[in-house]
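With one protein chain withheld, the remaining protein chains of the complex are depicted in position.
For reference, chains read A, B and C in written order, and residue numbers begin at 1 within each chain.
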């Protein structure tokens, strides 16, 4: 593909009017992605941004790249076809908690399992935005919504745990309103060879306003989040003076210098599993950052290698060889 | 529901001819289930056995209970409706690795998340049997099948890990040819209040013969399996003289008396996650038994409690009250 | 504070008002208030909400315009009207989108407070359209008023921020129209009091704005005449204002009550069907369970499971969701158990225009499954009619042990009209035929009249058996690959569905039994066709109307009824889907009137078509 001149963020801004509610967390994510794309050294025409249906899934319209606003829940399946057909494309999937985890759950976990080199950004606002506010598979029990007038009864998924169970090779979490962290995580995802899953905590001002405030609000953020960085100790707090460590097969708070080192490459993801499922209201901080990053075979590479090997062995097929294969006889 | 006289296995044998291949592992599972059902103290008419499509999914025809052979992948969704509509039924889902994890993956993980009191038996033969032998989402890479003439490239799911990621409240594994273990696990699943997921390693003599022999063959079984029992040490070997323990966030072999105790109730399932993903060919034995058993709210109970509470508050609705609710006016 | 009357009061029959503004301007709410007030005054009413796909599109954009049209009348009316008599435009975008529809000589109320340069730019106006005030005044009763400022003034002492205060401007506009059309305030006052019971300062501001609107209207003499619209000659009885989706939900509940069944509604949200889920979720004390499934397939499958377990399983969706349910519908046809699939249609194909209406899923309802899988189709003709149609769907599903598709659409689902609360005794009897312990019928034995099989639910001792999607042997229901059995079963399922037509009431013809033209319609075109046909009658044209409640199987008397007219015309909000069916069935050279613009037919529009056809 072509070589790339430096881009500016604005090169990735399309001519379409943005149609999210004023104050929606999606704006910040859009800006972050546009900035990151500008700096990846990838030619603009080589980005393929693919989404399902939902507020979040309108994203491709606002990106001045190739974009495909598919149907509800199916973006990972479409993206799989795109990536296998043309591995040179830089394929990004934009999806919501309903799109990805409700109707699209199966495609998502299968894409994770197969480890295609695709990046999936899940905008988790714990609600169905576009259809006007029904509870989603990440909604906390008790929430009164349009479809749960007496309070939702469903137990939610933990998106990170689902991804670990499905053996996604890169699993991370970031926040709409933390642009620096967001961009770092996106860059790491891009650098990862294989499937990358990024949960982005996103605020829906209309139907689930402030749902993450107890974790992400400026006033509590430093004490309520611990940023997982591979090989680094799990420290947090404004002064990075607090730590988290594994002990007795559990997690506990500790001083910064006693914090366990985070190992994102641990193959079974057991520790990631332990970390991601803490209570959001307990004193142990909520982990963001990179839960997992391991290398394993990338499907589209394997496919094309097998094609190459077979072609090498059998020779390139032609119409001639196609028609005349097998046992034939002549009538004359 | 009615009180129950003691049943014999034959009471659960239907009048339909069994149509599996001679030697298929499904026969042994059928016999085990019939025996277990006979002893559960549940009236015959209260069993609802529901399946998708596949060799395994023909199971309901052979059970002399109410049975529903639905469509491919959808049994958990049908079963959810059955259980919510009539919580008094004892609902069992029979499915295969293709049915449950390929086309039906999403329904399965959502049923797990919701924690309906349903028992799911997944017959894992790592192949699509009924459609004549294509690789499935549990097939090991490299296998030559009808649809992978040059070897399958897909990385498989680990069904136990998927279930842990989706937060199933009961997760177990057993083996077609180990009737005692099979029956114990089925009984434990039945005793569990909530969703129970049981992976059953099952041999398909036609398309994937002996795929589990390195784990389940009589000659290696004792050394290649460790049975997870809640609260008991993880020991194995013919003389139960070998053990497994957690160490340094990994797993290692040890003497029986140094084996770690197994805790199936650990809420984050981190240890279960670590255990379930070992290599099948390494020296650490493959765990069977109960990986996880925790209590959490059961959806159909919550639903009916909410209905009861609302009815208590608003009074039982009648046609009268239905029609005349809201603001009305008279024309005369 | 009721304004005194100084200006002339004129009686009119029929008024159409359209409120248009930003999604955030509260236009739906304003329209609903006007509707409820008018309904309680005894007017006949019809409404047409038309809102954008975006939840809250950026302020001032053309695609963010939200409209609500209400028609109120002293006559019996059938549509929300063609051209509005009054247009309220809260900003330039609203003006741009709606002005062309306003009747010449109608009243145009424009909120000049939102016509700054940025507002104009957002609506892609090059110059301010209000600059041509004279032109506007020539053409309309043009009322330019800064509603923003007026609202700020009116609520100045409520202690609100400007932003909060401005939220009441819709009520100020409403007050103006209440004045002009002599509406009482009490309904809206009561509603506000409940809604803002915990926010007294907001309540106060809203009340002040509402009354200020009336005062301004009076003092400014914006309206040269005040209008009065008498009450409509509706049938005697008790009424309530009823939206289509709410009526449909109520009909489903009523149907299950009549059949002595619990209702299980498995659904996945989708516009414009979600409101059925929302409505049913509130009926917990009526034996209703709602299950928000992970997708449409799980939704229909859960409903199939619930029916198997002995509830009435219902699922609801819109077009693309119906496509996903096709495979499971085949299963339902095969196992012959009650199931209702509600499809509130929207404009397709694919995601299409989700907030716009269409009737283009009829083909899918008829044929969107593999194999020969006939099932009955029932359709709703107006918001209130959704109630009766839903009961009919329940009757058929339960009586004939069959899945039923119930077709509504966004236009009637979101619309509203006065609903005459029926006598309970007038509702049909519906018998659920559960097999009891000791029943000796085999699972696929059939009722000789309906050809329905028994409904045997798990938990019934002694009747254990298996069902499934494979072809089954007559009687036992065991799996069968026998060639003749398959043909017999296909024919049996076909005959069972065909036989449902025997249970229909005779078709009603509106107008003469024979004539030059019969208009055959289905679904939401009912009102527009009725208006147009009434107009034809007024002009002495020999035009009649036949409107289908049951689309499949077609009524047995339909062919006969149609044959008495020279021409058969079918207006549809699609490319002629019913038309194709009628042609194939009866080999009549029908005239199709397709319209596929995401919006309903108007009465005048159809009248013009009919005239042209008759003159051709």
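In the analysis below, a contact is a pair of C-beta atoms (placed from the backbone, for glycine too) under 8 Å apart; a residue touches a chain by one contact, two chains touch by 3 or more.
Note that this is a predicted model, so its numbers are computed, not measured.
Within the set C:130, C:353 or C:614, the residue that contacts the chain not displayed is C:353. The chain not shown here is touched by just one of C:14, C:146, C:189 or C:471, and that residue is C:471. Only one of the listed residues, A:56, A:70 or A:174, touches the absent chain: A:70. Remark: the residues of chain C touching the chain excluded from display are 52-53, 63, 318-320, 322-324, 326-327, 330-331, 333-334, 347-353, 355-356, 358, 360-361, 363-364, 366-373, 468-471, 481, 483-484, 486-487, 490, 494, 574-575, 580-581, 583-584, 587-589, 595-599.
One chain of the complex is left out; on chain A, the residues touching it are 1-2, 14, 16, 43-48, 50, 53, 60-61, 63-71, 74, 77-86, 88-89, 106-107, 110, 303, 306-307, 310-311, 313-320, 322-324, 326-332. For chain B, the residues touching the absent chain in the complete assembly are 17-22, 53, 55, 69, 71-73, 102-103, 105, 128-132, 134-135, 137, 146-150, 154, 206-207.
Keep this in mind: only the chains that are shown with their structure count from here on.
Centre-to-centre separation between chain B and chain C, using Cα means, comes to 44 Å. Spacing of chain A relative to chain B, judged by their CA centroids, is 29 angstrom. Inter-chain spacing, taken between the CA centroids of chain A and chain C, is 39 Å.
Counting partner chains per residue, chain B shows two or more touched chains at residues 106, 110, 303, 306, 310. Within chain C, residues 284, 294-295 each touch two or more of the remaining chains.
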